[in-house]
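Report on one structure; see the data block that follows.
All protein chains but one are shown at their positions in the complex.
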């Protein structure tokens, strides 16, 4: 499959996401924020970073990029979209996902190898995992605390839309330990941790993140 | 908004300098000595204009001219300019040294200080320190790939450390994380002497292909000079001469804010934009803007080139329209670069800048006059031989003498201390040691830094050396470690500098890499104190001798003086960074013993040496 | 030229870790009697022309679309006659409407 990886001004993990897409067995296609063109891709990754410096709110400015108009339309048609960290923030700002991500409870940027549980393996990005699988994936963010009103949280839980949850000590104050969620249809996933940094023994926290990039095939043939 | 004070008759032009030759000038307030001022008049054959005076004062400051240390630093130039991997592609004198590491790759690395600004405003001081060193690396034509941050603080429980430390760590992280550069190591050392004078040293490593090497020079008559990046504001005016060269308690009037605020997002755009400019082949010469801003960039580019340069200073995009030409020349606004571009390439250059939302302006051109000529709204405010500003600054042979307390200090040996007697005391000593801020786990600092971004980090904290992969196909990589024990250096600066080198060299070697070359950041007290000057001279001599023995060239570095609180100097702190190459990063050796785990045997442990 | 301020605050029901941190720090610094702290943002805008109702409506839209996130934040737009810099360090004391 062709997987687009968007570069916004200030995207940092775009090259890493492209590498991970390749390791997952797909062709990575670079997409530019200023082009209203998805170049025929089958899925899109919005990578991590500090788009526009994240000075206003993370993802607040990027969501207005020309490419996002296309991403939103494609997502609504069912195209798989994965937002990682800053990408998750962009998805929330774009209202493709509910809730918002605010400053970590302890006010500090945190980089660590984070244990997670995969709660929902029915999305195109998580189908390679067993439900309930416990994995360790790199987490790094300053504003990764997921918040939403109680009603929204209850709905997310009730509909099985919590995709991943932090295990052990909650690293950032995220409500109900939420690390990732999906939309109603399940094709749009937002995830705070960085699976693209957990795809090689040598350079990350192991290879537990690879499943996010191999799932697409499984999903395609499901 | 105050109204702009653009061209008025108060403007001090070259013409005014001739018609009004005896005007009294504030050379002393700008940090110049009487004979230095006399030399400027001699070079110019007239009094300098106020813009020229600003340029000379800032460029002849200790910080920019290395006037007290040049005589000692030049011995590093005597070391063979090659490593075991080949000739150096650029050495001391360039923005940063460049080493051949094989397979067509080269690396560049350098460590620099941002000590005084980080005391005044910890977050922004540390942040802009990272920003500055990254631009140095970028200017060589390299993609920055990793940063490190050797830090020194006062005692952890001191009040001011509570102000300084969190700010500095957040600043290093805030800037580096936002640039997408993994932090692969550093130091965090605590000692009384750093209480009023913390040290923030920042290191950056960059990678390039041999053919991508770029140098800071303005050659080719008719080539255009482009300033791009952030707008110029009143940041850090006076910072170079006042902040970086004088001790705090002497103070100094600051009519403009002496603090610079960094914009890492702008710098990220600047990096990507600059790398695209290199790839497009539209850069003939390039220089980053750091300390001394445009004064430094214009005079260094022009004097390294083969002719002169003509600059229209009023074309510099300003953030604050009230700035005078003197201030525009001295501003240390961050996130700016200056490039020399062939006329036919200007349009392509500007288009790439526009793609990255980076503002750019053609501000001048290369000439064959041999002069640096700067105009302000059509009137000449600077007309100088560029070399006289950039390179022919004063040189001092400061007196130095072994302090009279040195003997007593050395006689007070550790053997004289009481030793723990028995198991209980030994246990207590051990617990005290592992709990000491200098030895304890540093993850409370390093967890605030992104060590994974770029996907090439092979080793980072808590390892002895940081290591990044350079080529994904072949596994070629580089390792870097920085070290210095200031207490050793105080006991014996000659041996202390050698130990700093030996430790960083060992850390690189034990990680599995072959050490190639070093960069250093020499942090000392006031050079006007003969005892400090002796420490400095000894440390240089020690480092040079050790480098000669190990056959590692010094590729560049930085000197930070006047690190003291009142009369008390910091521990002499010659931080040494060693860079090594590893053919295949999968062969690295992590530190730490691997225990027995699911069927695989644990590591066997050997002790080598005496 | 008009000076317009947009104040953006976290909604009362949304967690405010920054405000919490400040509130926690106050007693440690010897300040007592502050029962609640919320931290938000203030934007000072310089707008061309007069602060006409149309112009202010436009600023309101900027606040709604860009400057605030309606999921977690409330905002308010108002015209001011001085910037913080102009009043620097003072207690203006007056009750603002």
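As written, the chains take the letters A, B and C, and residue 1 is the first residue of each chain.
Heads up, the rule we're going with is that a residue touches a chain if its C-beta (ideal position, glycine included) is under 8 Å from a C-beta of that chain, and two chains touch if they have at least 3 such contacts.
The structure displayed is predicted, hence computed values, not measured ones.
Across the entire complex, contacts from the unshown chain go to A, B, C.
Within the complete assembly, residues 52-53, 55-56, 61, 64 of chain A touch the chain that is not shown.
Contact between chain B and the unshown chain involves residues 120-121, 124, 230, 233-235, 256-257, 259-266, 319-320, 333-334, 357.
Residue-level contact of chain C with the missing chain is found at 1, 5, 7-9, 11-12, 19, 22, 25-26, 29, 31, 33-49, 53, 55-62, 64-67, 74-81, 83-85, 87-97.
In this section, only the chains that are shown with their structure count from here on.
As a whole-number value, the distance joining the C-alpha centres of chain A and chain C reads 31 Å. Between the Cα centres of chain A and chain B there is a gap of 37 Å. The geometric centre of chain B is 39 Å away from that of chain C, both derived from CA atoms.
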